[in-house]
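Missing here is one protein chain; the remaining ones are kept as they sit in the complex.
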């Protein structure tokens, strides 16, 4: 019994390997096709992942800056802070001293740090930065609140570019919804493409399958090789896609940092986490297996 | 001669139509496959087109705002403007009066216009907006220039968030390069997929082609139907893709404007121009024709 | 071994077999003949469930073939050796693989498969083309590969549809000797053919199909062909429902 089982498994693996090898050009093309599809989905994942990072950064930037008069007393400053925190519009308040503002400026323009520190009067007044709560920009109370702040004694000016933030918000929302739609279409396209290629491949083998059935080949030896083949192709394609995606990612990153001289670290630019990579490989693998099993399903009774 | 020619053309068209109809399921699938591929490329085009719009908006936003003291004299103001224009960093200078700033604010927060105008003291000081030249943010002279402006008599404060703009610039650069790479991969994937599907389809007809050759069918009647078929499928697929793309675009737009309550008009959100649509359809059409002609090319001598 | 009771077969309303009944016992050797389009191939297809009967009952080896669940079909076919009229060789596999494939799923080890494939191909004089592909073979050679595939497993039942149509007289006679030998060893043989010479020379029982009806005749060796039956044969009657 055990000997017989082993031999059935051997026959199955043997058939699968032979099948892939006999149609080796087709095998390569199928693997590439799956890789291309998985790759495109991966590109989307990667883009979405990093766009999300940027969007989060943007969200954090919805801050109000209160410029303080140089002469403002500590009490006046504290009152502004208290007012802000009581407003139900502000998440966090932060005091930025003249020195700190200068240091910030120096940090981003390092080469010019000296020039800045050698200026007679510091161009940076002390400020209070307020992080707004997520929905504050849409609140009807905001304009009044801003006026109120500006009218405080210690406040010199209140800076809040509503228009700009509103636009950015719109853009982010648009990108998010559009990105979701694109991702949906991409995944759909990939599934459709892989299924289609597998279907066509098996249509090519239709006569062979009919003959195998006619000579009484057991179903596991007819379907099995297609399933194993689909699995192997899907796995290879998925892995290939993730590998190429990683290389493409590193390439683009290197190109951008070389030509634009930006400290990419400022953004959360990162590759897909291992779990997402695994998901992509599994996706390719599943596509191969499901395509294979669907295509072999029918025509059981006839011929 | 003319009668014979007509009949050859008739035979050709007849064969092409019959071929498509005989394999109608396959025809539908091929059209869909081409549509999916063209659609994905179209999605990318559309995204790129609109992202470009946003990026341009962002570029325009690299402005320096000089807040003027309420007491600043006209001479002082003019001097600041002159200084700005002489700096070789500034593209345009624009004065924004208190009224204008209030109106802007009111325009974006229409429902709150009254509240704003009823405030005792206007929260909006008069400002001068300076549009920087494209490379100004990278110029070493910028910090000094900003300090200089701030030190002017009429100037109350100079607002310029270098850090934020630097980040945005980096993001835009990254998105542009990455987008280019994605577009390249997408187009490559689409071409590969269409060619692959056409190749598989013709492999399915291999025996038929061999037989037609054996009974002496002229090449135009063997290849012609595949070319015409490819052309028709490509055209249908391309048109379908552009149509669905338009519908998807409108759908997303409607969804975003309904849920986010933003005046999309603030951005240059637009569908692809007719030329790009035509390009997509022609792309699908060419893919079909080229795929068809490549696949029928070989095996001329043998059989 | 084979029992047919009132079997009918219609294709799209066209009756191809009408009220066919006959029995064969284990170890029998029976010819099936009849003019082109009489229904020979259709009758054979019913036996291995490549078609289902429109009416009537078919028993093969005690199994009700017409009504068996699809999952049991492979099992049924594995007890048979079948020579198809159009050979049905796998175009992407060599002669050796085509012939030995059936042994693979019976769990026969590779060495043994090779040995038996060689032996069987030797019987049809094709042992020198083991590694050729079907398209590199002549018509007659392909037919002999199909034959070898059916014989390699020493099946309980051998169904052969026109197995000598592309063979010259000498090879045809060799093949008939093979069938006789395998029949002596216990295999039941049902052989469809047009070749009256083969039937005449054998003295076996012979079923004649004519327009879907079965007429039985036992032909003695060296007896004249059953002209009365044959001359009636023509192409299928037109448009009979």
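Letters A, B and C mark the chains in the order given here, with residues in each chain numbered from 1 onward.
By definition in this document, a contact is a pair of C-beta atoms (placed from the backbone, for glycine too) under 8 Å apart; a residue touches a chain by one contact, two chains touch by 3 or more.
The structure presented is a predicted model; accordingly, all values stated were derived computationally and were not measured.
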_Can you list the shown chains that the omitted chain is in contact with?_
B, C
*Of C:27, C:107, C:165 or C:203, which sits in contact with the chain we cannot see?*
C:165
*asked:* Can you say which of C:23, C:36 or C:64 touches the chain missing from this structure?
replied: C:36
_Hidden-chain contact residue, picked from the options B:11, B:244 or B:276_ = B:11
*Which listed residue, C:25, C:64, C:119 or C:138, touches the chain dropped from view?*
C:138
_Of the residues C:8, C:79, C:110 or C:196, I need the one that contacts the missing chain._
C:196
*Spell out, residue by residue, where the missing chain touches chain C.*
11, 34-37, 40-42, 85-86, 125-126, 128, 136, 138-141, 144, 161-162, 165-171, 194, 196, 230-231, 233-236, 238-239
*Which residue numbers on chain B touch the omitted chain?*
3-4, 7-8, 11, 14-15, 22-23, 207-208, 211-219, 221, 300-303
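Definition applied: only the chains that are shown with their structure count from here on.
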_Partition of the remaining chains by touching, absent chain A_ = B | C
_Identifier of the chain whose CA centre is least distant from the whole-structure CA centre_ = A
*Hey, how far is the Cα centre of chain B from the one of chain C, in Å?*
66
*Between chain A and chain B, what's the gap in Å when you average each chain's C-alpha atoms?*
20
_Length of the line joining the C-alpha centres of chain A and chain C, rounded to whole Å_ = 63
*Which residue numbers or ranges of chain C touch two or more of the other chains?*
none
*Which residues belonging to chain B are in contact with no fewer than two other chains?*
none
